[in-house]
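Note that this complex is displayed minus one protein chain, with the remaining chains in position.
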Amino acid sequence: MVGETLRQISDGAEEWLGKKIEVLDHGFVYLVDYMGNDQAIEQAARVSYGTGTRNVNETVGLIRYLMRHQHTTPFEMVELKFHAKMPIFVARQWVRHRTASINELSGRYSILDKEFYVPSPEVITTQSQDNKQGRGQALNVNTANKIRQLLIDDATRNYGHYASMLEEDGLAKELARMDLTLNFYTQWYWKANLHNTLRFLGLRMDPHAQWEIREYANAMSTIVRDSVPIAWKAFEDYQLNAVKLTSQEVAVLTQAIGAFSLILSQESVLHLAQNAGLTNKREQQEMLEKFKKMGLIK
Amino acid sequence: MVGETLRQISDGAEEWLGKKIEVLDHGFVYLVDYMGNDQAIEQAARVSYGTGTRNVNETVGLIRYLMRHQHTTPFEMVELKFHAKMPIFVARQWVRHRTASINELSGRYSILDKEFYVPSPEVITTQSQDNKQGRGQALNVNTANKIRQLLIDDATRNYGHYASMLEEDGLAKELARMDLTLNFYTQWYWKANLHNTLRFLGLRMDPHAQWEIREYANAMSTIVRDSVPIAWKAFEDYQLNAVKLTSQEVAVLTQAIGAFSLILSQESVLHLAQNAGLTNKREQQEMLEKFKKMGLIK
Amino acid sequence: MVGETLRQISDGAEEWLGKKIEVLDHGFVYLVDYMGNDQAIEQAARVSYGTGTRNVNETVGLIRYLMRHQHTTPFEMVELKFHAKMPIFVARQWVRHRTASINELSGRYSILDKEFYVPSPEVITTQSQDNKQGRGQALNVNTANKIRQLLIDDATRNYGHYASMLEEDGLAKELARMDLTLNFYTQWYWKANLHNTLRFLGLRMDPHAQWEIREYANAMSTIVRDSVPIAWKAFEDYQLNAVKLTSQEVAVLTQAIGAFSLILSQESVLHLAQNAGLTNKREQQEMLEKFKKMGLIK
Partner (left out) sequence: MVGETLRQISDGAEEWLGKKIEVLDHGFVYLVDYMGNDQAIEQAARVSYGTGTRNVNETVGLIRYLMRHQHTTPFEMVELKFHAKMPIFVARQWVRHRTASINELSGRYSILDKEFYVPSPEVITTQSQDNKQGRGQALNVNTANKIRQLLIDDATRNYGHYASMLEEDGLAKELARMDLTLNFYTQWYWKANLHNTLRFLGLRMDPHAQWEIREYANAMSTIVRDSVPIAWKAFEDYQLNAVKLTSQEVAVLTQAIGAFSLILSQESVLHLAQNAGLTNKREQQEMLEKFKKMGLIK
């Protein structure tokens, strides 16, 4: 239902309002409401700097500067509210992000639906060999299907018991629910500011996160990208796709280049930067300083 | 600039967007943006309870129930963003509410304006005798005016030095500002959810809060009241105007009534409740339970 | 292992360090570490008030004053760390208190033990009739025992499948765990400051909280009581056992007393206060003000 407002509007966010993105076999996530857009980030930063709004180029430059330098408070000025439905074991990981507001379906008050997650055969994998908390290769189809059937049978049987304890025995809902398995679906409203949403996405889109929660993070990232495209691009460039080198790794890199008598000149580096689309003067300066600090430029 | 949106709209909040309320001699507060309305509170609670929306009466009943029973998370689903300008000593009290997002004017980056707070004569008061951190009576007009002049002279002189250190000596802004007095104005964007905003207002509208910050809280309360009228009324009835009796005070009250052989019958209490507009059945039940617990009803 | 320290010591807390309190059928909670004691609360408040430490009576008076007036920050100066083991559905309620630090057993990394909660027959109850999220009467013993057997059978069978999927099929732990039921035990370190711990206890010791989590809150309350006895007593008197009257309830009470022409004189009320052990002058004054505000004293 379209209405009139004097508030800042994000055209990208408006497109996503109420549009469910399906995740896993019965889950979803969609945008319920939002506050602010890219300009809201700039506007808040301008309060700190005491200057008025400017042209688009300057908006981009400012937002990218804020992201690069971890000036995080202006990103708190945008707020996003999602409705998501996910297996309980996913909710248990998700809820550990403490800076969000949550209203979850209550199993003390409501009877849960007969909906549970069964992984597709291709994501039914072995324990990773080198990572004690990750997944390895897909199991063969027969084993995967056997496991699927087991999960289906157990969840179905337990739900039947849950239902009969409620209906026939009159058991309190808060007790009966303990017979349900961790792949049953729950749902919630989840609201966080952009800074904390990006933090959540950075951690949960990471390959080390469990595949199932990554599916939610990836779905949400599409909505966030369209809602604040300038901030999102900065997030990709300076966080998601950044590489953080430890003090020791810097030492190795410096020595490796030194060992091969490679000398990067400031001029050639700036030339390559131009080619790579790194044209912002301030950003070039920061790059040169890092390369010097790392001993890559004389 | 009016735009179209699919988001929930609060008609009351729309009226206040961008409208400055003047506070003190040079300060102000206005609503920059908002997310959600009374229905957004209900909607989030309905996720927990697993049921759909209902009629207006039920909305009111639900929101009042949530407020009465400290089910605070649905109130976190509404967000408010203000722009405020206030003396630094007020900002120092305000910033102690840690659950808000803030972007403040930076004295490292910007030159502060020559604007400082000078209290009106009628609020220039003695130290309270019985409250070590409060105010007492107004000082006589002559003394008040003398104090005002002193404050004006000091702030004016110091600002002159601030300006000359900046302009003539080229001193860094982050250093020069230390010569300014605590009544100089600063400003910020302040964003918080409704639950935390109400908590802020409850503490800062209180008569024990310093008069100057109360002026800001009072101004903001008008905006909040119009933005979420149902939640606000519940806040007034169950928080602002509630009376919390300590365990000892309950004992005294019970004994006082017992000493006079006063017997409140459930019937007469319900009759009075009806008169007082306390007509909600559940709320009446809660009242009877409290009165019984306090020994006021047989 | 006893060691020497220059830190403040709480004799009561020392007694509880490492001593497990058993909760439910396989759970526990014990104190792992603590920081500060009652004096640490006073000490922090004295920084605000700029005065030195005093005698014991004044410590008691100050701490009670802080609690009564919601001066919460000094209570943040004490920290408590617990190790607790509880069913997953209890952990799911507990984790919603966002101000604590938590390290939970990871089902992605570790194989969970074969330990699940089965309620005793006497706490296996019907759904409450008047409270949609509470419990009613105990079910008859036969039904209770049938339910217990069902829970045992389901958890045992599912754990068997969990184990075989891990061992025989080599399934990743993060996937296999989804077949476990919500009554399986998890465990965590939970660390929070005293203010937030008391808030947790106030909400979870409440009769509206689910019985199982109340058992944990009650166990922890014993440890907290002994660790900070002065603060705990204030918490009982001014929070746990306080009665909050809504604005409407005050109106009813005032009218009820007025209707019976009951006149409480300040003198008689103070006499009763003395009897009730309410001897602190400032607290008496606060009581008189509330009673006047409520129209109970002329």
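Order of writing sets the labels: A, B and C. Residues in every chain begin at 1.
To be clear about the criterion, contacts are C-beta pairs under 8 Å (C-beta built on N, C-alpha and C of every residue); 3 or more make two chains touch, one makes a residue touch a chain.
Small disclaimer: the values here were computed from a predicted structure and weren't measured.
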- [ ] Have a look at B:I124, B:A231, B:A276 or B:I297 and name the one touching the chain we're not showing.
- [x] B:I124
Task: Candidates C:S101, C:T156 or C:Q285 - the one touching the absent chain - done: C:S101
Open item on the list: What does the interface between chain A and the hidden chain look like in terms of residue numbers?
Closed with: 49, 68-70, 132, 203, 208, 236-238, 241-253, 255-257, 259-260, 262, 264, 268-269, 272-273, 275-278, 283, 287, 290-291, 293-294, 296
- [ ] Over the whole complex, note the residues of chain C touching the chain we left out.
- [x] 1-9, 14, 17-18, 33-36, 40, 43-45, 47-51, 73-74, 76-77, 79, 81, 83, 101-106, 109-111, 187-189, 191, 193
TODO: Using the touch rule from the top, list residues of chain B that touch the missing partner.
DONE: 87-89, 92, 95-96, 98-99, 102, 106-109, 117, 119, 124-128, 132-136, 139, 143, 146-147, 150-151, 154-155, 157-158, 161, 165-166, 169-175, 177-183, 210
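Methods note: only the chains that are shown with their structure count from here on.
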Open item on the list: Taking each chain's centre as the mean of its CA atoms, which one is most distant from chain C?
Closed with: A
Open item on the list: Between chain A and chain B, what distance separates the C-alpha centroids? Give it in angstrom.
Closed with: 34
Task: Gap in Å, rounded to a whole number, between the CA centres of chain C and chain A - done: 33
- [ ] Averaging only over C-alpha atoms, locate the centres of chain B and chain C and give their separation in whole Å.
- [x] 28
Open item on the list: Where in chain C do residues touch two or more of the other chains?
Closed with: 132
